[in-house]
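Below is one structure; the comments refer to it alone.
Omission of a single protein chain aside, the complex is shown with its protein chains in their original locations.
So that you can tell them apart, the chains are marked A and B in the order they are listed, and the count of residues begins at 1 in each.
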Amino acid sequence: MARSVRAPRDLRTVLQDILPKLVLSPSLAAMLVFVYGFIIYTVFLSFTNSKMLPSYDLIGLDNYVRLFGLSAWTTALINLAIFASLYITICIAIGLLLAIFLDQKIRGEGVLRPIYLYPMALSFIVTGTAWKWLLDPGIGLENTMHLWGWDSFKFGWIKDRNYAIYTLVIAAVWQSSGFVMAMFLAGLRGIDNEMLKAAQIDGASNWQLYRRIVIPLLRPAFLSAFVILAHLAIKSYDLVIALTGGGPGRATELPATFMYSYTFTRNQMGVGAASAVIMLMGVAAIMIPYIYAELKEQK
Amino acid sequence: MTFLNIDNVTKSYGAVEVLHRVDIAVQEGEFLVLVGPSGCGKSTLLNMIAGLENITGGEISIKNRVVNDVHPSKRNIAMVFQSYALYPNMTVGQNITFGMEMHGIPKPEREKKLAEVAKLLQIDHLLDRKPGQLSGGQRQRVAMGRALVRDPDVFLFDEPLSNLDAKLRVDMRTEIKKLHQRLKSTIVYVTHDQIEALTLSTRIAVMNKGYVQQLGTPKEIYDTPANMFVASFMGSPSMNLLPATLRASNGGLAAELTGSDGGKLLLNLSQDGPNLRAYLDKPVVLGIRPEAITDPDGVDRNAKNTQPLRNMVHVTEPAGSDTFVETTLSGKACIARMRADVDVQPGQPFDFIVNMDKAVIFDPASEDRITG
Partner (left out) sequence: MSGGAQDQAVRTGRIARTFIYVVLIYFALFYLLPLFIMAINSIKPLSEITGGNMMSLPAEPTLAPWKSAWSTAQIGVEATGLKPYFMNSILMVVPAVAISTIIGALNGYILTKWQFRGSNIIFGLMLFSCFIPFQIVLIPMARLLGLMGLAGTTWGLILVHVVYGIGFSTLYFRNYYAAFPTELVRAAMMDGAGFFRIFWRIMLPVSGPIAVVCIIWQFTNIWNDFLFGASFADLDSMPMTVALNNLVNSSTGVKEYNVHFAGAILAALPTLLVYIVAGRYFVRGLMAGSVKG
């Protein structure tokens, strides 16, 4: 038998092998520079005595020590804790309730669903503007109630240091709860109907059906909702700016507004960078396990 | 001349070797079936022939051209995929001619080839439809049309019938066989279905755990399986593999089994030889196909060495054309395949006849067949 001749690799075959990597490389480079490079740069700045401009004098953990010594930062963290826990809990509660109710073969679901969802198409600036005046005691809800004859009605949270943070919750819940509803609805629609029939034949009441079977099955939706809402809460910036501007006083200061004002208006770039790093760590603590699990599951 | 030569081919993913030194030489016009359980490496091997997976070691050559580094589209092969892989956005006609279009074949020629193939596969009336509007069998034909129109050196089939229902699968199987007989094309066909392998192939490579267990004609594979894996994988119900002891008897050899009552039963073997004699008074495994165990009236007339065997019947399963009878030998369930109208009662002893011409002996440790 004649010895086989080895056909050479032609140019096109070689090109086909490297093309995918070539096409992906600009994105990879952009991501490495603009995301991960920038993160490293900001982390670096957080160890320097940068003020108005970046400086390269390392001062160790001083910025972090100063940051946690600042009452404004502590206030921002406490506010975030209050805001995030209420925002997440209420959004999930409303979202789940609406999703379960909408899933009862409701007439007009096609009309109701977009009504619940449209706020999420809006900018937080628009949401903030709308709620700012709605909650304003002078011209908003309080005024209306007074005009309708309910004179004792008081609703001045937005002007009240102790309650302003809750107005943030109201506006944020208004914007996001419809989206959470959609996530739960998708989860509900994904549940096998035969399983529900089997449970009914087993004698489960509607309440038991939801408590024991449906809601446990929605675990992935709960997890996704939590992750998304939690990272939105940490990133919340626009809404505060539009609704309260961080006020009254510092009553609605959040880490995001703190970072911006310390970096760009108070020229404390080192402290600002340190606060950004803490925010990133907060998001990473939530996102990395989630992403890891997602990628593993897909493998 | 070897048409498609798979020479010492290995495949590794990182440190894990999934295919070990595979050697198969395929002649022109052969229908080679790669068969084995899932994960045995058969699809990996097919993908390596197609060029869809890299070859870690060894060489694959088609018509004496080593194709290891040749792009799939330049190997002059065509493939029919398990899911048919029809382009959903193109019509049937466009699906079939896409490859020719990519190879820069002028339109009139494409149209001519399309008409030929469509006629051959009786899909002329479907050419303007989209794949989504076709039935499973029609999609299968289109997928074959796409391969045929390329006029390749080698056709590759990757479990092409596994998405069809039972009835259609049998029909399409016959059609593929007819097509092969008419076109005399060279085919490598992957399946996990041993019946498909036996009916379609001119040669079969039985694979398991990345090794080719046996390469041979369907008859060789069925009658003289190389080892216990091949014996149990090919054939349905699978070959009875019974623990036995090899004894000398009447100048020849016999397999000693334990009956359902605990007594010893001797079955004289048809074969003899030094290799077998080395196992005298040692444990072996007696392999015997269900159809070689019958009632006295059902014995194969050409059988030279038939042995009676009286044993208890546990279960009978009438299956229309046959009746399967289960008994216990050497503590293992043993299936016999009998005529449909045979009179066998569960719980009663029965006089079986064993056609020992068809019996094979395996080494229980290596699980390989002991030859002569």
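Convention: contacts are C-beta pairs under 8 Å (C-beta built on N, C-alpha and C of every residue); 3 or more make two chains touch, one makes a residue touch a chain.
Keep in mind that what you see is a predicted model, and the values were worked out from it rather than measured.
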| item | value |
| --- | --- |
| Missing chain: touched chains present in the view | A, B |
| Which of A:Leu67, A:Ala251 or A:Met279 contacts the chain that the document leaves out | A:Met279 |
| Residue in contact with the excluded chain [from A:Ile82, A:Ala130 or A:Ala199] | A:Ala130 |
| Residue among A:Val169, A:Met183 or A:Ile213 that touches the chain left out of view | A:Met183 |
| Residue among A:Leu58, A:Ala121 or A:Met195 that touches the chain left out of view | A:Ala121 |
| Selected residue (touches chain absent from view) among B:Gln27, B:Asn89, B:Ser135 or B:Thr217 | B:Asn89 |
| Touch residues of chain A, complete complex, unshown partner | 12, 16, 19-21, 23-24, 26-28, 30-31, 34-39, 41-42, 45, 54, 94, 97-98, 101-102, 104, 106, 112-119, 121-127, 129-134, 139-140, 143-144, 147-148, 174, 178-179, 182-183, 186-187, 190, 206, 220-221, 224, 228, 231, 234-235, 237-238, 241-242, 245, 255-256, 259-260, 263-264, 269, 272-273, 275-277, 279-280, 282-284, 287-288, 291-292, 294-295, 297-299 |
| Residues in chain B touching the chain absent from view | 50-52, 72-74, 77-79, 81-83, 85-89, 98-99, 102-103, 146 |
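Assume only the chains that are shown with their structure count from here on.
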| item | value |
| --- | --- |
| Distance from the mean Cα position of chain B to that of chain A, given in whole angstrom | 56 |
| Of all residues in chain B, those that touch chain A in their complex | 1-2, 5, 59, 61, 64-71, 74 |
| Touching residues on chain A, where the partner in the complex is chain B | 1-10, 12-13, 16 |
